[in-house]
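Removed: one protein chain of the complex. Kept in place: all other protein chains.
Just so it is clear, A, B and C label the chains in written order, and each chain counts residues from 1 on its own.
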Amino acid sequence: MVLRDLFAAVMLSGVFSLLSAGLFVALDAVDVAFTEAAVGAGISTVLMLGTMAFTSRTEKPPQHSRALPILVVVVTGAALIYGTADLPPFGSPDTPVQLHVAPEYIERTPHEIGLPNIVTAVLASYRGFDTLGETTVIFTAGIAVIVLLHRSSGRRRKEDEDEEEA
Amino acid sequence: MEHHFILRVISKMLIPPIMLYALYVQFHGDFGPGGGFQAGVIFAVAFILYAIVFGVETLTLVCPPAVLRAGMALGVLLYAGTGVYSLLRGYNYLDYAALAEPGHAEHGQHLGILLVEGGVGLTVASAMIAIFVAFASRSPDIKDTDW
Amino acid sequence: MMDLALDIASWVSFALGAFFLIVGAVGMIRLPDFWSRLHGAGIIDTAGAELILLGMAFQAGLTQTTIKLALIGLFLFLTSPTGTHAVANAAHVAGLRPLGQIKDDEKPTTEGDAS
Partner (left out) sequence: MFVAAITAVFISMALILIRAMAGPTLYDRVLAVNAFGTVTVLMIGLIGFVTDRPDFLDIALLYALINFVGTIAILKFFRYRGLGRSTADASE
């Protein structure tokens, strides 16, 4: 079952985003689910469609055989599933994640920062440098897209004028 | 002409609640889910809906590209400037205790998180709208045979 | 007494809403062509969604949660029919085009046999 229609792929990726938001909700990660909802429902579909305006509507059939990619995917997936056997059970209190820094954040946030939402406190205050970096990444991405698309549209217009003159 | 009458009316009704909800997410992010990134994306969705229904030219009348570029830069500047201010006051970079009177570190944290989230929201919203405008304002080169 | 009445009301809303949801979803699978599948989607978007939200509102009582539920209901009531209308409108316009690649008229015969 291979989809070559890129429209259908874009739409089904919207469904995937809805489903993964539901998964995050079931895992009790409110802020992550919120981000997935905000980005997946509106922006990502629109931006993928905007990209599709510059490409064709269907995917080209691959030139070489698909055996090697399938082998890589199967081996990687098997390794990952084998790795899950060693993971602690979901929600267990003595996992490394729960023992290292998380209790410290939970303990220190109320009297050091005084916000009810610990995620916001970690993001903006304890890990403020990380968030500064992320903001810079978004800024850079916006600048890069503007520069790229602006340039190429200018060149195309010039080519059109040249053709008309010739 | 009014082929998309229902769509236009409903979009006009929905854009203000979406913006209001974005502001709610921005300023309520300290207490509930959400924060600057999500608020910026939701705010951009309101503009993108407007552009989809009414055309990109109309959107560029509302927020010209220069304003978008300035917004992107201003957001990062607000974030980094908060850190520079705390440096000038003799604290560590991005130590929000610099924003309050000595002894009231909590107030400084509140104010600092508010400023920083505002910077993130401004950058994300402007960048998303700018990317959309950059993609949508070019006329596509699709020939009829490709479809 | 009051709790019992609210529970019963919420049960009835949930049961009706679940019924409409499943009926609409089965309709989206079983109905033969796009135009009849619109009816299934319409049932899910309006009757199913609003009744389940109503059932949740009965459970929540008069709190902030109920206000949020009412807002969700209001916005769903505005957006879902608009989306369905836009889909139907676009399909209609595409079907009327002489070179449109979607020919809904041919669907009932081929698909009706298959299902």
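Basically, a contact is a pair of C-beta atoms (placed from the backbone, for glycine too) under 8 Å apart; a residue touches a chain by one contact, two chains touch by 3 or more.
All values derive from a computational prediction rather than experimental measurement.
Peer 1: Please provide the labels of all shown chains that the missing chain touches.
Peer 2: Checking the complete complex, the chain left out touches A, B, C.
Peer 1: Can you tell me which of A:21, A:113 or A:138 touches the chain that was removed from the display?
Peer 2: Selected residue, touching the omitted chain: A:21.
Peer 1: Residues of chain A in contact with the chain that isn't shown?
Peer 2: Those residues of chain A that touch the unshown chain are 5, 7-8, 10-12, 14-15, 18-19, 21-22, 25-26, 28, 30, 33-34, 37-38, 41-42, 45-46, 49-50, 52-53.
Peer 1: For chain B, which positions touch the chain that isn't shown here?
Peer 2: On the side of chain B, residues 1, 3-4, 7-8, 11, 14, 17-18, 21, 25, 32-34, 42, 45, 48-49, 51-58, 132, 135-140, 142, 147 touch the unshown chain.
Peer 1: Going by the touch rule given at the top, which residues of chain C touch the chain that is not shown?
Peer 2: Considering the whole complex, chain C reaches the absent chain at 7, 10-11, 14-15, 17-19, 21-22, 24-26, 28-29, 34, 37-38, 40-41, 44-45, 48-49, 52-53, 55-56, 59-60, 64-65, 68-69, 71-72, 75-76, 79-80, 82-84, 86-88, 90-91, 93-94, 102, 104, 107, 111.
Heads up, the rule we're going with is that only the chains that are shown with their structure count from here on.
Peer 1: Would you kindly tell me how far, in whole Å, the mean C-alpha position of chain C lies from that of chain A?
Peer 2: The answer is 30 Å.
Peer 1: What is the distance in Å between the mean C-alpha positions of chain B and chain C?
Peer 2: It comes to 33 Å between the two C-alpha centres.
Peer 1: Enumerate the residues of chain B that touch no fewer than two other chains.
Peer 2: 147
Peer 1: Quick one: which residues in chain C touch 2 or more of the other chains?
Peer 2: Residue numbers touching two or more other chains: none in chain C.
Peer 1: Looking at the complex, which residues from chain A come into contact with chain B?
Peer 2: Spelled out, the residues of chain A in touch with chain B are 30-31, 33-35, 38-39, 42-43, 46-47, 50-51, 53-54, 56-57, 112-117, 119-121, 123-125, 128-129, 131-132, 134-136, 138-139, 141-143, 145-146, 149-150, 153.
Peer 1: For the complex, which residues does chain B have touching chain A?
Peer 2: By the definition above, chain B touches chain A via 25, 29-38, 41-42, 44-45, 48-49, 52, 65, 69, 72-73, 75-76, 79-80, 83, 93-94, 96, 105-106, 109-110, 112-113, 116-117, 119-120, 123-124, 126-128, 130-132, 134-136, 138, 140-142, 146-147.
Peer 1: Across the complex, what residues on chain C touch chain B?
Peer 2: Per the touch definition, chain C meets chain B at residues 75, 78-79, 82, 85-86, 89, 101.
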